[in-house]
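Heads up, one of the protein chains got dropped from this complex, but the rest are sitting where they should.
To keep things simple, chains are lettered A, B and C as they appear, and every chain counts its residues starting from 1.
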Amino acid sequence: MIYFQCDYAEGCHPRILEKLTETNFAQTPGYGMDTICDEARAAVKRVCGTPGADVHFLVGGTQANTTVISHILRPWQGALCADTGHIAVHETGAIEATGHKVLPLPNTNGTITGDQVRAYCTDHFNDGSHEHIVQPGMVYISFPTESGTLYSKAQLTDLYAACREWNLPLFIDGARLGYGLMSPACELTIEELAQLCDVFYIGGTKCGALFGEAVVITNDGLKKDFRYSIKRHGGMLAKGRLLGIQFLTLMEEGLYFDICKQAVDYALEIRAAFEAKGIEMFGTSMTNQQFPILTKTQMEAFDGKFAYEYWGRYDESHSIVRFCTSWATKRENVDALLAAIAEL
Amino acid sequence: MIYFQCDYAEGCHPRILEKLTETNFAQTPGYGMDTICDEARAAVKRVCGTPGADVHFLVGGTQANTTVISHILRPWQGALCADTGHIAVHETGAIEATGHKVLPLPNTNGTITGDQVRAYCTDHFNDGSHEHIVQPGMVYISFPTESGTLYSKAQLTDLYAACREWNLPLFIDGARLGYGLMSPACELTIEELAQLCDVFYIGGTKCGALFGEAVVITNDGLKKDFRYSIKRHGGMLAKGRLLGIQFLTLMEEGLYFDICKQAVDYALEIRAAFEAKGIEMFGTSMTNQQFPILTKTQMEAFDGKFAYEYWGRYDESHSIVRFCTSWATKRENVDALLAAIAEL
Amino acid sequence: MIYFQCDYAEGCHPRILEKLTETNFAQTPGYGMDTICDEARAAVKRVCGTPGADVHFLVGGTQANTTVISHILRPWQGALCADTGHIAVHETGAIEATGHKVLPLPNTNGTITGDQVRAYCTDHFNDGSHEHIVQPGMVYISFPTESGTLYSKAQLTDLYAACREWNLPLFIDGARLGYGLMSPACELTIEELAQLCDVFYIGGTKCGALFGEAVVITNDGLKKDFRYSIKRHGGMLAKGRLLGIQFLTLMEEGLYFDICKQAVDYALEIRAAFEAKGIEMFGTSMTNQQFPILTKTQMEAFDGKFAYEYWGRYDESHSIVRFCTSWATKRENVDALLAAIAEL
Partner (left out) sequence: MIYFQCDYAEGCHPRILEKLTETNFAQTPGYGMDTICDEARAAVKRVCGTPGADVHFLVGGTQANTTVISHILRPWQGALCADTGHIAVHETGAIEATGHKVLPLPNTNGTITGDQVRAYCTDHFNDGSHEHIVQPGMVYISFPTESGTLYSKAQLTDLYAACREWNLPLFIDGARLGYGLMSPACELTIEELAQLCDVFYIGGTKCGALFGEAVVITNDGLKKDFRYSIKRHGGMLAKGRLLGIQFLTLMEEGLYFDICKQAVDYALEIRAAFEAKGIEMFGTSMTNQQFPILTKTQMEAFDGKFAYEYWGRYDESHSIVRFCTSWATKRENVDALLAAIAEL
């Protein structure tokens, strides 16, 4: 069986294992206060062009989302997001567990717009009962989105402008950030993205690390006491260096970007193969997730050979499924898949 | 500088890195649903003599404590524990973050007794205002305790009896479980301990793993929907196999116990060395943490050579400090420390 | 100005003030443990035909909703409700403040169906990722709904059957219960309604009391420790007798039902008057809230004379507004309004 069902099926880039092995018996202080983490934080800031940012390494995406969001919001506030947003759908109420409502907005290809934010805030504060309604307190987006799509430069610029008009911090979930930035459809560099939000994270778990997300806080007003929040959410890794080592390795010589680019290239080959067969794709993803719309017969042609993920019903005779590539995807497996698609 | 200040200064047992490297490109499902995790869960149950238990791998101790405690309690209940308990002191209110009060009882050498639990519950329910007071809903202890001490078999048996009399699940935090069980002062096997509580965990982070704790739920009434709780607390590791690999390795051929035993042996050599110099020890720890009571001059004799942890003020002229050994402690470093102690 | 904008514009039925005055210097124990509360609880149970129920008096609707819902749910569960449900829209995230997600279902005239519940639960547990999604843990409905509509006997019977199939307690918010039960369109008695749910409340605030809601718990499994939950949510009124006096008075000789019936009768006269003018009504309310769809000119005709509530935009030239009657509505004011409608 060849797995294309997700982007966390393998371990990590071999250089990370090498580095973990090399440093294994080095003695360091705990909780991310070691020199390796210092170097990794410096590397992240250098790559992002944000010398003044605070960088924190967290274990996973849900933890990062919960920690950041509950750190930002006041108790009576909620987080605006796309109704397809990970926090709205797939985190077992982790945001609500911190006392905050998720405020979903209708998505367009997985994205939301500045005007949606403006309209929501205008409506909220114009409503005579607004004190009876959760106040919008921040905006959460994913880049790329859960649908594999990207915000254009104009769209993100306008969304961030709307956020600043309404004094809403903008938080970008970058669980798959590398796959977004390396897409040929991406109009933004990481430096630009860092300027167009208040806090974001560079996803490691799905982009070459064993685990870990690097949270980058650029808004000074959000920096204070963040480590208390990390600990309060059970996210203060005793051997914090494990995260430092991984991000240091990934940031060195552009490794993170190189391995993500390859994954995107493979994904676009797969997309092209489906389209060449006249198979319609769900959405417009130009990143590492691809969503062909298949008949039952087409799905069965893959069964037992290729693992994919069922994404949802399309119509009476078609389903949407997901094929993912990752930093670990092998050329030979892509070729095998391309051949299988060609034979559909 | 030689580090004795904590038991999480190094990476992990080399066999774990080997195993991670070997399996690195194997493709597995995520979230702990893979066959390696299955094997690891089976190994844990075998070692604990609890074939019917549910085993879950979590990333760290605070996360394990929070997830277990909030899974057990009803909203109006709190967790009884020693006032030195980790949840009472060092988790930035992670338990309160889930809406529950920690109910501290005065400790004796880090432990609490069945009679303290009985008295607390009797007083609570006899109080005419008990509905105005947080209801005791479970008991949390650490084995070994935060002071390095152990519950005797009689003490734990009676504590658990008290818990059952009052219908309070007993949860044992085993962040340093291996160092407790391998102490010559320990009267309990892991099988016996597993019978004397409702849920406990086998600490990995401090006992040979990179990170991770294996939660073992023996009480059927606490098993349902635990994975929802894990995800809700941001603890569902995407590459769950990382934890499975580690615990599978540690459980194989008694590795976990062997490496912990060595650490305890070293610690007791260090204790003996202090005592031989007439230096009083704080508490009665027979595990991997040792707490000599030192003068300023004695402390300075170590500075720059040996890292230890300041634990608290003892009297005008003395401080309590902590020296820890771990699975990674080297013979040569112990010898250097013993020599330094001898020269005090 | 004559107020029809809500059903809480006046104080309370005069008999309540008389009773408060009569008993003012009687000395009673606090927190609802007095004999007046005992009598009131007995009266509520008699009226509901639920001799085995537990009855608790709470101060207001949001408090009742929050206390009941957080008492029922386990941490990883949420409450299914209509997307127009009060808890989903107008309680400033009070449910989320207790850590629980509200799970809105599309409403039909303010109601949801048993089949919607069945489909939601089937989909949830069939989803391979269900542990990543908030688990449905109960169902919340309002009777009458926020739109003034009613569940038919068949609809409520089927909804409750669905709840029992999926082991979901059904909670009925009866903030306006009297206005529902006294509608000519209502197919249910209070005794029948009490048999078709696990917990409900009899709204006092909007139905003749100064304030207060009587929570009736019929499901034995939900009764334990409810007073702890009340106190934990700040809802344990020191002078609990204030609530006892009010509900005792309202339950005596059917006062509650008589005064609510009059309000509904008036409301239906108002509805008929709008319809007689050819003015379309929004929804099918046969209770004390009526929602005519008016032009700007029509709205202005009321301004300065009659207070109503703006409910929402209908189309480019029309708005939905709300006219409410209550137990306190005076015949002469209804007549004035009817005359004004006739002149539109």
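Following the convention adopted for this analysis, a contact is a pair of C-beta atoms (placed from the backbone, for glycine too) under 8 Å apart; a residue touches a chain by one contact, two chains touch by 3 or more.
These numbers come from a predicted model, not from an experiment.
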Practice prompt. Decide which residue listed in B:96, B:192 or B:225 touches the omitted chain of the complex.
Written response: B:96
Discussion item. If I consider the whole complex, including the chain that's not displayed, which of C:50, C:92, C:249 or C:319 touches that chain?
Written reply: C:92
Item to complete: Would you indicate which residue among B:7, B:34, B:54 or B:131 is in contact with the undisplayed chain?
Response: B:131
Worksheet entry | Residues of chain C (touch criterion as defined above) contacting the omitted chain | 1-3, 5-6, 8-12, 14, 17, 20-21, 23-30, 59-67, 91-94, 97-98, 205-206, 210-211, 228, 231-239, 241-242, 307, 328
Worksheet, complete the sentence: chain A positions in touch with the non-displayed chain are 31, 70-71, 74-76, 98-99, 131-132, 135, 225, 227-232, 236
Fill in: Where the missing chain touches chain B, by residue
75-76, 78, 89-93, 96-102, 128-129, 131-135, 310
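Keep this in mind: only the chains that are shown with their structure count from here on.
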Discussion item. Comparing chain centres built from Cα atoms against the global Cα centre, which chain wins on proximity?
Written reply: A
Practice prompt. Could you grab the centroid distance between chain A and chain B? Build each centroid from C-alpha atoms only and quote it in angstrom.
Written response: 33
Fill in: Cα-centroid distance, chain A relative to chain C, in whole angstrom
42
Discussion item. Using the touch definition from the top, which residues of chain C touch two or more other chains?
Written reply: 75-76, 98-99, 131-132, 135
